[in-house]
Each structure stands twice: as structure tokens, then as C-alpha cells.
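Note that this complex is displayed minus one protein chain, with the remaining chains in position.
Which chain is which? They are A, B, C and D, in the order written, and residues in each are numbered from 1.
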Amino acid sequence: MMPLLTTKNLARNFGGLRAVDGVDFQLMPGEIRAVIGPNGAGKTTFVSLISGRIQPSSGMIVFDGADITSQPAYLRVRQGIAYTFQITSVFANLSAYDNVALPVQRTLTDGRSKGAVRTGVMAALERTGLADRAHMPAGQLSYGHQRLLEVAMGLALKPRLLILDEPTQGLADSEIDNFIELVREIAKSATLLLIEHNMPVVMQLADRITVFNAGRILAEGTPEQIRANTQVQEAYLGTAP
Amino acid sequence: MSEASPAKAYALHLGVIALLFALSFVLPDYHHGLLARIMVLAVFAMGYNMLFGYVGLLSLGHAMFFAAGLYGAGLAVIHLGWNVPLAFLAGIACGALLALVIGLLALRTTGVAFMIVTMMFAQVFYLVILYFAAWTGGDQGLVVPQPARVLSFGATSLDLTNPTVRYMSALALFSIVLLITLAIVRSRYGRVLVAVRENEERTKMLGYDTFSNKLIAVVVSGTICAASGAAYALLFGYVGSSFASVQYSILPLLWVLLGGAATTLGGLIGTVFMYYVIDIASGYTSAYLLIVGIALILLVLFFPKGILGTIRQRWLGWLP
Amino acid sequence: AGLTLAPGFVRYSQAQSSAPIKIGFQSHRTGIGAAYGRWYEKTSAAAVKAINDAGGINGRPVELVIEDDGTDPGRGAEVVGKFATQHKTDIVFGTLFSHVVIGSAPAAGENKIPYFVVSEGHHVASTKLNRYVFQPGITDVKSQIQSMAPWIAANAGKKVTQIFPDFAFGYDHRDYLPPALKAQGAEVIAQIAIPPTESSFTKYFPQIPAETEVIYHVMVGPAVLTFVKELGEFYGSNRPQLFGFMDSLEATDINSPGLEFLDGSHFWEGSPRYAQADDSAAQKAYRAAVGIDDNGAAVGDPKDVSTASHMFGCWETLYVVKKAMEDAGYKGPEDRAKLVEATEALTEFAEGPEHPQGPKTFNGKIHQCFGIQNISKVEGGKLTVVHKTKIEDGLYEAEGDYTTQAL
Amino acid sequence: MHFGPHLLLAALEGLVTSAVLALTALGLSLVFGVMRVVNVAHGEFFMLGAVLAWAISTAIPGHPTVGFLAALVLAPLIVGAIALLAERLVLRRLNYNPEATIVATIGMLYIIQQLALSFYGPEARPVEPPFSYRILLPWFGYSGYKLSIIAASALLLVATWLVLTRTKIGLIMRATQYDSETAQAFGIPVDRVYAGVFALGAMLAAIAAVLIVPISQAHYLMGQDPLLLSFIVVIIGGLGSLRGTVVAAVLIGLSDGIISVFFSPTLAKIIATLLVAMVLVFRPQGLFGTASR
Partner (left out) sequence: MTEAPMTEALTISGLDCFYGEVQVLYGLDLVLNKGEVLCLFGRNGAGKTTTLKAIMGLVPASAGSIRLEGKELTGLPAHEVPKTGVAYVPQGRRLFAEMTVAENIEIGLMARGKGKAVRENVLDLFPLLRQRLRQRSGTLSGGEQQMLAMARALCLEPQVLLLDEPTEGLMPSMIAKIRETVVKLRELGVSTILVEQRVDAVLSVADRVCFIENGRNRETVDVEQLRADPSAVRRYVGVG
């Protein structure tokens, strides 16, 4: 099978700091891949390079067989790479409905049907449990709900690759269970790249895990392999299992 | 913005247009003439609002688009002897072209830098008008001859210097632009514009080419302002550089803020307010600027989002 | 005419109506022209009082209705509309700044309301405006310049450098002076245009050629004092002759710090600011009526210097209006066309209480009057008239004819 | 005049303009940077400084130096007090909402202009320089006072720079600028910082005006150009960069004068404005600004 996403020797410097340092990475269609690693390891930078929010210093990114290294972000989104922000970034003054309508109308090609937008929006809100808050301005949602809205917006883009940057941050434990269900469902139609610090979530969801450290890939493998990896324990998990 | 109550919104706008039409028959001469002028300038405000209110781009250079329409139309009549419709189109075309060029350059910047860059381009435009005084009349400006300001269709002709014709022409332009604005605002494109205003980075990450969207908005906005300028030249018969000066860039901003940014009718309300405050205050005292200043401050204290903006926020959430 | 029974006792004839004749005064109360606007108002009020004290016009009192135009052409046009349709004044009057005149002229033409300006610009005489616009109270710039040339060539020098503002008012000087000087055997060797937004000038002075014998300067706006001061700093005592237009220093005390440098230089003056030894009785009465002292400042406030060179035009224009209305038998707005024709028929204004600045001729085809001009020397902190031009010095070929336009 | 001296003169003139501009712009930069409000009335504070300088220096008899020095101290204080009042009465109530403050400061502009017109009048009035020493160069004479303006401005700029970088005041201002709510949670009296900054900004404009009146004049409409130029300087220099503000002021002051050596004045202005605008087009964050707004 051909990988959906490949990066070759991808690197990004900030001044003297090599935040991402020559990463070779492959992602197969349909998998749920978790990326973990210490704070500051370069995970967000890495996915930002993939989504096109920032430009690489060197290296190459191939998506679905095509070199997208120099494409602007919006074109990558149109090809199916969706990104939800680690630091919440919703349209604070627009209603939750409008927040989701934006990605929905982007994906609709027939142009006309208002009904299609509405159905699409409500479906996405439904799935994230925000349907009854559709008309609240996003800025007035609690932090946790804003996180869910982020996911709803990502969902609504009907992506082929959905990148979730710490989606459970700020979610109550009670909501996390629902969230895991949601991700599983999304995974049926999309490939997922998930950055997470919440190990139980990672362990439950991921098919494979990639561990970053200091801008490089430290290890890669199934959850069991990673859990057993002593290097990973030292660098990341600390004493806690 | 949302899908709710389109009927109400359209009814309101058609109502406003009908009211303005009816006013034509009851207003005393002076207010009749003043309102014609206000409607033309309200179009300027609406064009400005398109960019400032909905896309969140604060330009301090929109006088150049107004002036492009003003001179485009005026000079076409004066130097080329074009007829009114052609001259009007020439004015609009000048504005659109200018807006395209300015947009391509200025949109490389955002926020305050955009504000300053547009102001400086407008200053250049103003100086260019002065520099080519031989054609533009420099700071004194030029008069569009009265006989040329006649719109003729075969046998019938409409004299734009006639108050009723002038009022109705202004109303027609105003109505068309108002309805276009409403349609844009309620469209999906309108939603994208607002999204750019609220969070451009995020909009990009939803797959929108924000630069092109903004560029289109600059051109639409510039074209509407140019239409206002062209109408001003043809209806009121004077083209002059003061309309390209920085005051005329600040005025539409003020009108829009008074009426309510990102409200379709805010431009009209703000323009009417400002005109009548000055008109009434200057009737009472020669120090009327003092009153105008106080009125502005009081208004903004009680209506911090402009008249319609605050009304929408407090009472009528459905206002477009 | 009304029946004046005795001096000091006035009765308005009861011909038809004793309702006042309303004159809409478009005033520069705010904006860049405010210094002029204030003195134009003072002068006009004095003239109206004098006219009313003498029985008004056609036996009716005159009333001024004042609106501010902000020295802005857009607002100017609105104000003309307001006079015509709301105040329903009989005429509009008083404007100085040329862009306001040009911006307002279409409104006057469309409302068919006579528009008497006191602007000295050449725009009226150029016949580019319309038949309702008149300038019967002050000579236009083209004529002023033309009549200065002989004196400059004969008394100041033959090699002239011009410094003028880079906008329309300056262009009149730029365009009309060189041919006028040439005719007198002198020449303009450099022309330095200064942008209207400029507030400091020193950087332009190196462009003045070394062989310059006369610097001919005309500046307007609040920065003119800087201009003179910087010229002084630049040249010190070793300077060419200076010839300037009083426009530069209207409403400014000639004894302001930094202006010592002007001592011995010459100025064009429309009507002299300082009382002169040979002032006519009419001139004296005019000064008293307006309320300016011998130094041309407001009586009682020596710091409040008038715009004497121009504001007399308001006084004289109002008397022209009076004369034309009386000639036309003017009764009300329905007679405006007659008023236009009556004004066009005027040819000559004799020196006297109604025309204290001096005699004038009027060309009805171009709606423009022509009068004598003064050249004054700065001496001992005063301006003394050293030469008066003749009306003929300033006459030129008419460029068109308003009277062929429909009314 | 030869090319060399001509250029020298243009440069000197440019520096004087730059000196005054830098001070005015610095005031605007503080207000805009910390409070994020576009103060349209900034130019009017400048004008008020000049008008007050005239009033104070004519009210005080004796040698012009005395009157001038009194103006240099009193005018900024009065202007600062007025700004403080405006901040308390209006801006604070608007919660410094950027759009509402534009309207409010336009209102203030009208009020200040009208008061100046009513009480001071429409005329341009001169103030005598504290000393009038004409420096005689081989090619032309130059005002000694003008040179002293450059020195005074440089001194003030350095002082401000020291305050902003070497004291806690600078830190407090910046913290307020980035996140006023969190700043409060760390004991920073945001209200007072805002009021202080607004007054200080106005005072800097007033000082600049007092320095310049002896060579230009006080006039009730003199505020517009400094306002626009200050905005340009602040943004070209890069928001929040004092160094950038000074460099931009010098750039703009000099470019105008020097380009006018080569072209006709209006054309020179067109070219200069276009060049400076292009700086922003190709460096949107300004000369010394950090990336992203």
C-alpha cells in the first residue's frame, strides 16, 4: 500500500534551535497514529509543517503521491489535510453554527443548496455534542466546548487526513469517553494524526505511536512496544506508567 | 449573518428604500437636495463598510477610490466629451482598476500597516492630482459643465441638474448598492469575509484562499466607492482634489462607525446623523464644531458599536 | 430709490414690502480660510449697517444670513443650496477661496441664484464658471500681476526669481508674470513652486540663482511667516530685492519677531493696511466703519491684524449689489435674472464712500472688475504706499462671454 | 548653489523635521502600542502645545528666553492634564474599544480645534525663539536655534529610552500592552497605566510643538500633518520599537528634503511617499518590528 503522507528529511530551525530535525515519517491510509513526546519536542512544529502553517527549512512533504512542500496552506486543506489548533482558535464572535458552516460550505460543490449547509453543520455539531449551543457565539462557549468546536470544524472539512493537536486538552474526564468514541468514528472515513499527552487516550486509540524527542523521532511502534521502550519511559513518561 | 429571518431583513431594506422614495414627495426643497447628496455619500460609506465592517480591514485611503470615480467620470466629460452613462462607467472602471492595483500591494500588509499603507497611497493619489493640475484643475478643481450633465435616451432626456431627477438617480444608485451589499453579506462569500475579519489564520486552515477573498473585497469596495464618486461628479457637477484628501478618507470611517460597522444600513444612518448634526448645530452657533464633537462623544458613549450596531447587539439580533 | 428724509432718520419706502433683502453669506468660519472669513464678516456687517442706515436697498433693509462652508468645496456647494432652498436668500455672497468658489458655482447655476464672490481668483474672468457668478468688488489676480510688472522692471531689477505655492493660486503668478515682465524688458530666471503642505522652506532656497536681482514671492497659508523668517536666516542682510504679495502676510503683524528682514522690501496691496497720509475721506470713513485703526488692526486690539488687502472687496461688492438691484428694480427671487442682467450692464464704479479703495471699471461679459493697485514699502515697521498703478495697466483681452449663456 | 552645500542644507533641514517628528511619533507610539487605540486627536495635543506656548510666552514679559522656558515646562503639563481628563471622562468609559475610541477622539479633535479657534483665533502667531543665533556657514546662514532643537529632541529621546528599558515602568507598560487582564492579576494597575500613558503621549507631542513654534507658528489647524506623519513613522519604524521610530523619523525627514533636491517639489513628495509606502509593502512589520503584528 502507498503511504498517504511521507516526509523526507524534514527540518525547521528557529534561530539556532532545530525544532524539527531531519524527520522521515510515513503514514498509511486509514490508520490512527499518535505522536507523543516531551513538551517542546517539536510535535506541533512538525504537524504545522505538514499543514502548511509554517514553511520547512529543508526537506520534503509528499501527500497522496504529490509533492506539496511548497503549496500554500489553503490548497493543502482543499486536498484533504485538516488541522485543529493546539491553542484554541475559533471565530470567537461568530456563532458555533457559523464556525462550522465555514468549513461545510467549503466542501460543498453544488454551490446553491442552503439546506445542504444546514444539514452538514448540524451533523458536525451533533457528533461533537454542541448542537444545542449552535447559536451561541463561540467566544462564550467554555474552553472545553471551544475545543470540541475545533474538532467539529475539522470534521466538517471531510478531511482525508485529520491532524488533531492535543484535542483532549481541557476536556473533562467524562467528556473524554465520548471523545474517544468520536475519534473512532472519524477514523472510519479518515486517517488520523493525533498529538496527545493523555496516555490513556493514546493507548486506547492509536494503531501506532511515534515518539518525538528534541526534534527527532525517538521511537515508533505499537502501543505495547512503546510502553515497553525504556528510552521512551526515560524521556517522556517519567515515573508514571 | 445566520440563516434566520431573511424575510424580515429584505422587508426592512425594501421598506427603507420605499421610505426614501416617499420622502422625495414630501420633503422641503432644502432637505430634498441634502438627502440626495447624503444618499450618494452613503454609497461611499457602504463601499467603505464592505471592507472595514465585514472584512475588518481599516483603510485610511478610501478617498482615492471615491476620487478615482469622481475624476474618472468628470474628466471623461470635460476632456473627452463622453456622455453621462459612459462617463459613469469610466469612473467605476477607474475605481475598480485602482482598487485592484492598490489591493495587490496593500494586502501584503495587515492591521495598522494596512491602514498606513492605504493612507500613503491615497496621499500619492492626491499629490498626483495636484501635479497634473493642467488636466485636473489642481486644488481648485473643475466644473462639469451643466449642459453635459444630461442623460439622453433617443428622444427623451433626463437633466441631472433637475432636483427630482437628481434625487431619483441618487436613490436608484443607493438602492442598487444597498441590495447588492445585502446580498453579498448574506451569501456564503459574506460569511467568508467575516471569517477573515475574525481570524484570518484559521480561515486559511479551513481551505480558503484568504488573499484572493480579500482582494475581491477591496475591488468590490473600491468599485462601490468609485460609483459614489462618479455619481457625485455627474450629479453635483464639481470635481476637486479636496475629495481626495485625507479628510475624505476619515469621513466614511466616521460615518460607518457612527451608523454601526458591519451593518448594511449603518452607512446611511451615520451619514444622515453627521450631516444633520452639523447642519443643525451650525444653525445655532458659529462654534458648532464643539457641539459636533460633544455629539460624537455622547453618541459613542451610549452607542459604542454605532447606532445600528448597538441596536443589533441589544435588541434586534437579526439585523444584517 | 427710497426716500431719505434726513441724515440719521431713515424710513423704508412702503413700495411693496419692507421685508429685508436676504443675502446669504458663505463664510470661511472654520478651515484654512478662517482668518479671512472673520474679517470678511466684519467688513460685510459694517457695509450692511451703512447701507441700512442709508435706507437699505430699494427701500428694504438688508440682512446677512451666515453659513460656514468650512473652506471646503463640498460643503460650499451644500451651503449655496441651503441659501437657495432653505433660507431662500436673494443672492449668495462673500466667498474667498477659489476651490470653494469653483465647487459652489455649479450649485449657484443650478439654483439660478446670483453668486457674488470676493475671491480675486481668475476663475470668474476665465468664463469657465457660469452666468450666475460675479466678481465685481475685487480685481482678479491676472490683472494684479500684469499691473505689477512695469514697476518691478523699472524699480526693483530685471532678473526675477519667483517663489509661489504649487497650486492654482500660485499658477496664476507662474503663468502671467513672465510674459508681463518680458513686455517690460525684464525676465523670470527661475520659478520655484512649493507644495501646499510644506511647513518649512529653507531647503528650497538653494534653488534661487545667485544672479537673482528680485525675489518675487507669494505664499498663502499659516506657514508664510516661517517662509519669510527662513529667507531671512538664509540670506542675512545681504539679500536681493524682495517683492511680495500681501496675501502672504494678511492678518499677520508686520512687526512679528523674525520679520525684521522684510524691512525695505515691497509688497502689492489691494487696499493699504496702514492709514496713508493722502487717504481720501471715503477711505477714512470706511476704516472707521469697519473698525480698524491706523495700523490696520482691530480698534482696541492691536494684535488682531486685519486682511485689509482683500476685505474691502466685501464692502464694495455689497454696494455693487445694491446698485444692480436698484437698477433692476429688484423685488424678489423672481427677479434674479433681471439682477444678473443689470449687473452685467454695469461699467464703471467711481471712487467714493461706496468704493473707498478707488475707481473701477467692470466688464459685464466676463463678470470681473478692474481697479488700481498699490505698491507699498516696508519702512520702520509700517507699509507706506510708494506707487499706485493705473486701471489700464491691468486690462487684458476677454477670454469669453458669459452673456451669451442662457439664464 | 553647489550641489554639496545644497545637500548639506537639505540634510540639516531634514534632521530638524526628524527631531520634532520623532518626539511626536514617540508619544503616539506609546499610546497606540500600550492602549491599542488610534488617537486621532494626537495632532491636536500637538497644536494645543503650540498654542499654549504662544499664550504663555506672550503673557510672560521680559526676555523671550524666560517666556519660552516657561512654555516648555507649563504647556506640556497643561496638555497632559487635559489628556488625563479626556482619558478619565471618555476613553475609560469606552473600555478603550478601538472603534469607539476612533469616534471619540475624532470628537475630541473637533472640540479642541473649535476651542482653539474660538479662544485663540484663526491666525498663525509666532513665538520668539529663546535665542536667535545665526550660524554662518561658508555657503549660507543657518539658525542656531534649529540645531538646538535637534539636540533637545535627542536628549529627550534618550531619556525616554532609558525609562522604558532600564526601569520597571517599561516592563509594566509592555505587560499591560500584551494582556491587560493578566497584568491586573499581577498587581499592575492597568487603569492608571493607561491614564499615565495617554497623558505622557500627549505631553511628548506638546513638547515637540513647543520646540517647533519658534521656527514655525502656532495655528489652530497645525495638528493634521504631525498626526499623519507620526502614524507613518510609528508603523514604518515597527510598532513598539523606539529605535525604529527614531530611524523612521530620520528616514522620512531626510528623504523628503533630499529628494526635493533632485525633483520638482510636488513630484519629490510623490516619490518620497511612494518609496516609504513601498517599505511597508515589502516589510509589513516595519523596519524594526518583530514578525506578525
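The definition used in the following text is that a residue touches a chain if its C-beta (ideal position, glycine included) is under 8 Å from a C-beta of that chain, and two chains touch if they have at least 3 such contacts.
Bear in mind the structure is a predicted one, so any value in this text is a computation, not a measurement.
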Review point. Who does the absent chain touch among those shown?
Key: A, D
Practice item. Determine which one of D:93, D:134 or D:174 touches the chain that has been left out. Key: D:174
Review point. Which residue from A:50, A:90 or A:171 sits in contact with the chain not drawn here?
Key: A:171
Practice item. Just the residue numbers, please: which parts of chain D touch the chain that's not shown? Key: 168, 171-172, 174-175, 178-179, 181-191, 240, 290
Study note, to complete from the structure: Logged for chain A, residues touching the omitted partner chain are 14, 36-41, 44, 86-88, 140-145, 166, 169-175, 197, 199, 236-240
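One rule holds in what follows: only the chains that are shown with their structure count from here on.
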Study note, to complete from the structure: In contact with chain B and chain C alike are the chains D
Practice item. Trace the shortest chain of touching neighbours from chain C to chain D and give its length in steps. Key: 1
Check your understanding: From the centre of chain C, which chain's CA centre is farthest?
Key -> A
Study note, to complete from the structure: Averaging C-alpha coordinates per chain, one finds the centres of chain A and chain B separated by a number of Å equal to 43
Point to revise | Separation of mean Cα positions, chain D and chain A [Å, integer] | key: 48
Point to revise | chain A-chain C separation of Cα centroids, rounded to whole Å | key: 76
Review point. Residue numbers in chain C touching 2 or more other chains?
Key: 30, 166, 195
Revision key, fill the gap. Chain D residues touching 2+ other chains are 113-114, 117, 266, 269
Review point. For the complex, which residues does chain D have touching chain C?
Key: 1, 5-6, 9-10, 12-14, 16-17, 64, 113-114, 117, 121-129, 134, 136, 140-143, 215-217, 219-222, 225, 257, 260-261, 264-266, 269
Point to revise | Contact set on chain B toward chain A in their complex | key: 1-3, 188, 191-192, 194-195, 198-199, 201-210
Point to revise | Touching residues on chain C, where the partner in the complex is chain D | key: 30-32, 34-35, 37-38, 166, 193-195, 197-200, 202-207, 210, 222-226, 229-230, 233-236, 251-252, 256-258, 304-305
